[in-house]
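Taking it in order: structure first as structure tokens, then the write-up.
Here the complex is missing one protein chain, while the rest keep their positions.
This part shows subunit A:
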Amino acid sequence: MSNPTAYADYTTGEPLADTKAPEGPVEDRWDTRRFTAKLVNPANRRRHTVIVVGTGLAGGSAGATLAEQGYHVVQFCYQDSPRRAHSIAAQGGINAAKNYRNDGDSIHRLFYDTVKGGDFRSRESNVHRLAQISVEIIDQCVAQGVPFAREYGGLLDTRSFGGVQVSRTFYARGQTGQQLLLGAYQALSRQIAAGNVEMHARTEMLDLIVVDGRARGIVARDLVSGEITTHFADAVVLASGGYGNVFYLSTNAMNSNATAIWRAHRRGAHFANPCFTQIHPTCIPRTGDHQSKLTLMSESLRNDGRIWVPRAAGDTRPAAEIPEDERDYYLERIYPSFGNLVPRDIASRAAKNVCDEGRGVGPGGQGVYLDFADAIARLGRKAVEERYGNLFEMYERITAENPYEVPMRIYPAVHYTMGGLWVDYDLQTTIPGLFAIGEANFSDHGANRLGASALMQGLADGYFVLPATVNDYLARNPGHDTPGPEHPAVAAAVAETRERLHRLVGVDGDRSADSFHREIGELMWEYCGMSRNAEGLRKALDRIPQIREEFWRRIKVPGTEGEFNQSLERANRIVDYLELAELMCLDALHRAESCGGHFREESQTPDGEAARRDEEFGYAAAWEFTGTGRAPVLHREDLVFAYVHPTQRSYA
């Protein structure tokens, strides 16, 4: 098998540049780009096919919009219906710089907050465009019938979210993602009915087809019949979501996976900043080894709940018996001006620190209290119920504890991945004709994503950015012949897929896919989780190839490839996690600075905060694949900050 030290000996290749963002003032760049983009004659659009993999906010909105423009769209999701994509689970809200509250918000402020929140590791052009488009998203969604929260005067309500000082988050109770996704799903349904979108549900993309250097199709598996199919197009769009499930336990849906982007990476798409993962501070702690996923409790709870642990390590008294002066409201103590509302990465790390000191609460000491007693005393139970009733109910259902009476217990969990396929300003990857949108790309959040910004990005990409830039690509690359199944590149991709599945079924070992998933997940959480150091990362890099080797010796997949087989689906996703995990650790090892969600213990300020090293690491790291277990090549994209000047984040 591969040699782990060789993997870490990456080489550095040519720097990478975003050649698509126009020069000029940042606020004019999107207009300029749209103007310079070539258009496809409406009469010719029907002859172009675009594949869209995914039906979440990004894919759903992109598929519907491309079809409305007249393209023939062929779309995929692994669920039984496009309506069930993981975006459905988003709770808190979506940001937009509407400034309806007249509280000083503006496009520039949203741009500024997002660049700063991302700890100066995102691209200014992209983020500014995102802030500009945010206002159009709200208009579009309202017109679709998305039932956002409203005030008595009939106007839209907003709230402040995730450590910003303006109220720019639009929401639909605790189900914003559901309502936005149903809006996109309904728009998509209208296009399916019109015959403009050919929808393949319960179909999983297993490889990308690249012909003459261009993305021309995908290899997929019909999850019901097991049949391997090929689909061809003039452009391929990946909207397959994030890869947080590499950690096994996360807030992602159970079947969210990295296969689409990882297979594209293997075919030549560079993977950027894979180590940038977001750990969300307020999730329900795990209860035992049976735990299959973690449930997020909306960040909005931190507006009124107070976070604390006992002052003394090993204090096992019930919360109610711990007197006030023996409690440590540690966020309020360490960060007096932001208190319980510090950004996610800071809140998460602080929770880990107090638990590491032995002051954690609940089973295994892996939890901290989120206490509403003061809020209930101050506002009354009814007001608290109005604000958080559904969340309290969900908490009680899962834990059998009543948060009106005993404090909630929370602990950080993997939630979102800022890294993803490298894309330029047009959202095109390093493979011409292959685009990546939504959580699947790396573009807008740098090293840390602000709350309520993923929904904004997914819809900005899908409704507005991608349809414009795909247009340009198709106008410049017209009239390719469709490659047939006999084309060597197609035949090779199909053969490799079949061989992989056949091999998985053929091992006939003694360990389930889940057991391997747990093992790799625990390793990643330990060494590439909330805080990282060179020694631990090297350990993980040694261990991963061993797990991979064991996997191919001991995996047990009952049944065959040619039938409905959920064990095979899982095992095949783990093949990709076992490679992606290695790249994440290498990326984390090479980035010997702390920034955003990436905390390197070796790089901290005297008071234990993340210390960025802009001179050495002010770039996005885009990795090129060279073979399983073989050292990848690093391409740096230097980040230039002309508008928001890098400062050390301070929330004290």
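Please note the rule applied: contacts are C-beta pairs under 8 Å (C-beta built on N, C-alpha and C of every residue); 3 or more make two chains touch, one makes a residue touch a chain; residues count from 1.
Keep in mind that, in the parts below, contacts and distances are computed from a predicted model.
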{"item": "Record-based protein name (UniProt) of the chain missing from this complex, from \"Lactate utilization protein C\", \"Aspartate carbamoyltransferase\", \"Succinate dehydrogenase iron-sulfur protein\" or \"Transport permease protein\"", "value": "\"Succinate dehydrogenase iron-sulfur protein\""}
{"item": "Omitted-chain contact residue, chosen from A:R190, A:R327, A:R500 or A:R630", "value": "A:R190"}
{"item": "Residue, one of A:F148, A:F161 or A:F392, that touches the chain absent here", "value": "A:F148"}
{"item": "Candidate in contact with the missing chain, chosen from A:Q165, A:Q291, A:N402 or A:Q648", "value": "A:Q291"}
{"item": "Contact footprint on subunit A, counting only the chain that is left out", "value": "61, 64-65, 68, 79-84, 86, 88-89, 98, 100, 136, 138-140, 142-145, 147-156, 172-173, 175, 178-179, 182, 185-187, 189-190, 192-193, 199, 201, 224, 253-255, 287-288, 290-293, 295, 394, 397-400, 463-464, 467, 510-515, 556, 558-559, 563-564, 566-567"}
